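Everything below concerns the one structure shown next.
All protein chains but one are shown in place.
For clarity, chains are labelled A, B, C, D, E, F and G in written order, and residue numbers in each chain start from 1.
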Amino acid sequence: MADDGITPVGDFARLDTARASRTGDPEVVFGQGKTPQQVVDILGTLHAAHPDRAVLATRLAEASLDAVVAAHPEAVVDTVARAATLGPLPPPVGRVAVVSAGTADAPVAAEAALTVRVHGAGVVPVSDVGVSGLHRVLAVRDELAAADCLVVVAGMEGALPSVVGGLVGVPLVAVPTSIGYGASFGGVAALLAMLNSCAPGVTVVNIDNGFGAGVFAARVARNARPR
Amino acid sequence: MADDGITPVGDFARLDTARASRTGDPEVVFGQGKTPQQVVDILGTLHAAHPDRAVLATRLAEASLDAVVAAHPEAVVDTVARAATLGPLPPPVGRVAVVSAGTADAPVAAEAALTVRVHGAGVVPVSDVGVSGLHRVLAVRDELAAADCLVVVAGMEGALPSVVGGLVGVPLVAVPTSIGYGASFGGVAALLAMLNSCAPGVTVVNIDNGFGAGVFAARVARNARPR
Amino acid sequence: MADDGITPVGDFARLDTARASRTGDPEVVFGQGKTPQQVVDILGTLHAAHPDRAVLATRLAEASLDAVVAAHPEAVVDTVARAATLGPLPPPVGRVAVVSAGTADAPVAAEAALTVRVHGAGVVPVSDVGVSGLHRVLAVRDELAAADCLVVVAGMEGALPSVVGGLVGVPLVAVPTSIGYGASFGGVAALLAMLNSCAPGVTVVNIDNGFGAGVFAARVARNARPR
Amino acid sequence: MADDGITPVGDFARLDTARASRTGDPEVVFGQGKTPQQVVDILGTLHAAHPDRAVLATRLAEASLDAVVAAHPEAVVDTVARAATLGPLPPPVGRVAVVSAGTADAPVAAEAALTVRVHGAGVVPVSDVGVSGLHRVLAVRDELAAADCLVVVAGMEGALPSVVGGLVGVPLVAVPTSIGYGASFGGVAALLAMLNSCAPGVTVVNIDNGFGAGVFAARVARNARPR
Amino acid sequence: MADDGITPVGDFARLDTARASRTGDPEVVFGQGKTPQQVVDILGTLHAAHPDRAVLATRLAEASLDAVVAAHPEAVVDTVARAATLGPLPPPVGRVAVVSAGTADAPVAAEAALTVRVHGAGVVPVSDVGVSGLHRVLAVRDELAAADCLVVVAGMEGALPSVVGGLVGVPLVAVPTSIGYGASFGGVAALLAMLNSCAPGVTVVNIDNGFGAGVFAARVARNARPR
Amino acid sequence: MADDGITPVGDFARLDTARASRTGDPEVVFGQGKTPQQVVDILGTLHAAHPDRAVLATRLAEASLDAVVAAHPEAVVDTVARAATLGPLPPPVGRVAVVSAGTADAPVAAEAALTVRVHGAGVVPVSDVGVSGLHRVLAVRDELAAADCLVVVAGMEGALPSVVGGLVGVPLVAVPTSIGYGASFGGVAALLAMLNSCAPGVTVVNIDNGFGAGVFAARVARNARPR
Amino acid sequence: MADDGITPVGDFARLDTARASRTGDPEVVFGQGKTPQQVVDILGTLHAAHPDRAVLATRLAEASLDAVVAAHPEAVVDTVARAATLGPLPPPVGRVAVVSAGTADAPVAAEAALTVRVHGAGVVPVSDVGVSGLHRVLAVRDELAAADCLVVVAGMEGALPSVVGGLVGVPLVAVPTSIGYGASFGGVAALLAMLNSCAPGVTVVNIDNGFGAGVFAARVARNARPR
Partner (left out) sequence: MADDGITPVGDFARLDTARASRTGDPEVVFGQGKTPQQVVDILGTLHAAHPDRAVLATRLAEASLDAVVAAHPEAVVDTVARAATLGPLPPPVGRVAVVSAGTADAPVAAEAALTVRVHGAGVVPVSDVGVSGLHRVLAVRDELAAADCLVVVAGMEGALPSVVGGLVGVPLVAVPTSIGYGASFGGVAALLAMLNSCAPGVTVVNIDNGFGAGVFAARVARNARPR
């Protein structure tokens, strides 16, 4: 590893392995558009540079998940999140509730949850909380109020963040998903709904970006005043 | 009035005064883009053709409202709905609940409510029912369930129809309003959210189209089985 | 089945089997994005909870249709609608006319028609009624006027609801389909046309959402005053 | 006038006064964005170059219409079309039917009709022919079939060209107008509907472009085989 | 064939075989979305109803082209246009020039040309006339001026109709194609350019709609005054 | 004030004065679309219900700002933020840095900053930090790293959050502004850029929504572990 | 002026007066959204810092142009470009041809031309060169080929850059303007056409951004090999 924290991997990448010290976050491989071998190599290089802290690989296709398991048997794979970690997870500091409605949103919620954990905060998953079934939302109100940050995942009309945001005053990151059809336009309907939420204090990330929401929420939670 | 039900008004319009008998609905003047004098003249012609049933004028600018009052002192003006009626209202048959969230959506809700009445059904207004304050929605659940049709008016993220549609099995017409800013795109965010509602059985009309929702809901309600 | 009406299915879903009593509608499986096995399992669980009333599965891929037939030989499959039912259909109450233009719109019309039946209303299918052949539309005017609710399915320019809506005063739900190419933008042209219909009282659902239109129309029809 | 047909007007324009001989069409001033004085000057220059044939000015604001009348008392002004002509109209060759639905579309239809006349063809205006009142369309079928070219003007859902195009085999130019609100997006809904017409042989011009449709239709009509 | 001109084909279509007499055009099968067998059957039925005049099938996939050849050996197949005809072509009346720029636009131009011929007009193909090579456009000016109608096919920036329309006064139908990438948005860039052409008298059809342009141009040409 | 926390104001609003206790935030009046008198009345009612804590009015037009000053001389007006407060500000807990680039973004940044203060956190304003002048960004790196949450305000290409987000690991809320012209589409370009930021952990609010960002950031900061 | 080149102006701006030395360009005030007094003050400050080189103010409203003249009588105002300069223009190095079609595009072309001059290159204006009149384009071919860089300004369908780019191999910057109506969408049609130009080597700037094109072209021209 060079002094400036830049480590070459084969001839296709120069890794900024000093980034962790700059931001306090772990190293991450974004697997989309990379070959299984590239994922394996970068993951290995990052792990070697940070043996004491889990590195994360996200957006892994089936073949990449298999290649990671074959090359790094000690890796932990999350098939719902389509992600893998290599190295020990940090102890959880603070608490993030990851809320989702239907089974179709599960991969994005799982990516957010795993990202939170790898970034050093604890996770409380709250699933099957649909906006068209208010009793389920109301039943988990206390769980939501006890979190340091909320990640709320929803596709289709993207109304869940507004409902949740009206119940509690916890910082809330909304994640629109691409679940839907026709005039959902691949998640645009949910994205617009979340940006226009009448509940104050709702922020939004890109469509299906569970990772980004997880990074943000973990930063908030691990810096939160202990309760 | 000609045999084919076409009545000329000045040289700018030929009214289809036989339309009421074809569809069972009253005559209506869409005031937008018409001069105050045109509104007054058409309203007078329609009233003369149908003296025993209220005719309706919608989307009236301040000047048109004033001109209608001056020319037809017996007209009833609804300043919130920016609309006026001339002639006796029909007796209400069936019941339509018109639900809205904030004061900003009031003009559209009022247009829907007046339209329902003029088209022969009864109205139950339910206002200040925001999606970020669930207790208000839950408090009116029985009122909603007792209606023959619901008109649910909302701007911004347009989530109210999903929440209401998850509570009761009454036919629900959603009306997106142009209330909002930035990425609401003049009501497009609310329109898309409503088209993608996860609550089954939600139908949608054009942005700010309280009139269209009212016509539809009145047709459903006045044909409903009496309770 | 738990007291709150929530029934777990494997580890991928918690079914809200009390929903029927809340809204008066049957249970439904949205098949898109689910594996054949998931469809089979959820359908079986819902049928077991409601043995006396048909449950519906929509948006079934070929493999899911086959799996349903294999696992539930008593299921009734509608290959045009790409849907299946399990359990006895309720007696039809009221009448919904499902109007469509071309053969390409048939799957959406069939989904709407089956949904209407499963939701307890009767169906009158009216097909091959294109807007560029007015004589066909005029020939079925009485059939349309006799319905309690209309579902009008059209792709391309989506003009059929305007034409039909000008003929009769029956509540009309328009369903844009994704049939078309180029500037139809996957059904957006038809959707916009329907939202802007000059015929009063036209409401609209999402592109290809025959299911949503069917739920709505059935609710209207089964609550309609008997003729 | 220079040999190459380029004539300077003040210091703000160089007119291509040889264009008429190239294409067989008259000279035209597009008034939008020009000062009243510029309109007056260009109109005068063009008229001087072509004293034996009417020149046309379109899209004239109130002040430009007034200035034209003041400067050129022999000009003929069409206040509905917001246009003016200077010089004798050519004898009409062939026949263009200009069809429109509502009073709101009248300015665009009038611009098309005047353009057709100035470009040398005859005009048959057919107004108040709405798609939600089919009997009016059917009543003029023979008039439409007898034309050499149709210009069909419609706003909102833009369905009229499909209905007319299904009745007769005459070349049909559709003109979407900006009449509508909400999801009409300033005429985009009508434009898309016309581009997706299921009636074969429908062509389309820009929103509110009565002028372009008129030029095209006149070219077709004046070259048509006499009947 | 029934008296009203409606002929059933299997159980999937009711053909309006009287349409030809209504509009003067031949019968056409739109092959997209139909199975090879459906194309074969409809084509056979239409040919049987009109043995003395070619019927046309467009948008045929490879398998449909093969099936047509196998079932109707006398059919004439145009592999560039992805279309086929069955029955004798009518004698050409009038002349349509079909202008295109690059080889990528050839299928749309070929569809337009074949459609023109089947609809009874003659065709002059003018290809490889790109806007970035003006000398090629200028070289064919006389050929263009001699036509009764022009069909101008272009993708990417869609500038060719403006250039051609500035050279000659012949009615011009522009066909945007989906050729391009990135910000061409599948032909939208070309479509918008054509709708905004500064050359007067340009009309436009849907993206890739060579068929529609051909129908329109043939109607214009076969009704044109003989030269 | 009723037991359920709902307080009527005139006949145009029912205020949810119990909201503060539910979420820990102050009461706020969104001034856009409200008359000056409505703003004054609601502000007065809210202040009476919460005399010991500042209430906030945002999006105030000139006339509303004047009316607030006249009616509530003790109100504090922020003319840059177009906002006013009534009642004592809470002591600041935690620290939010509000970063902006140009003078044109100042109103949105000021709204965010005032919102943060009223919601109980401290503010560090960092202005004139443009992405095309990196030295200014680098000069404030330590100030940024010391904050508990960042609000980064930018119009045009919206690149500032990516640059700032690459420098420090603090939770970052990006606010796109409507500053720009042409293809900025009223802030859409900046909004999309922020949603696609390559810096992990960036969340986004609606265009010009300084208020929403402020609420969120204050919640994060006042709950942050003291340094 | 501070050592770091940052000079405060009143309390509303901190000017980066060292920028010129960094990039070799002059100082510029973007007048849109600034008060006349702010324009006057910033212009004065910049002129004081760079007395030997013209500073430029663009996008000046009428009132700002008047205020500049009153405060700085030695300023040179370009009313077509809505811009002003203060201080001596640099000697022209290299040559930029600024090509435009109609009078409506003149303000943008003038802004580009003035910007080129202020940024140190020479300008050859070439106007009235429309794509629908090819002879005008061909007539200036040699002038275009002799330039070091071209700026081509066009609204509506934006075809001029493709035509010019096919004639000569000079670097070409295309500027779409907002001239047009309906489906021009404020310049989007021209912008898309230019981005999709089939002429290689065409680059594009924002709609109406004559300034940006001028800066770029001047940089190219003043660095060009002398001829």
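Simple rule for what comes next: a residue touches a chain if its C-beta (ideal position, glycine included) is under 8 Å from a C-beta of that chain, and two chains touch if they have at least 3 such contacts.
The structure displayed is predicted, hence computed values, not measured ones.
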Candidates F:Val99, F:Val126, F:Ala189 or F:Ile207 - the one touching the absent chain: F:Ala189
Among A:Val39, A:Val96, A:Ala189 or A:Ile207, residue touching the chain not depicted: A:Ile207
Per the touch definition above, residue among F:Thr45, F:Ser197 or F:Asn223 touching the missing chain: F:Ser197
Hidden partner chain, touching residue among F:Met156, F:Val173, F:Val205 or F:Ala218: F:Met156
Residue ranges of subunit F at the interface with the undisplayed chain: 101-102, 130-134, 137-138, 156-159, 162-163, 165-167, 180, 182-185, 188-190, 192-199
On subunit G, residues whose C-beta touches the chain left out of the figure: 22-25, 28, 148-149, 167-173, 191, 195-196, 200-206, 211-213, 215-216, 219-220, 223-226
Residue numbers in subunit E that touch the chain omitted from display: 103-104, 106, 128, 133, 135-136, 179, 181-184
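The definition used in the following text is that only the chains that are shown with their structure count from here on.
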Chain centre separation in whole Å, for subunit E relative to subunit A (CA means): 51
Set of subunit F residues in contact with two or more other chains: 191, 206
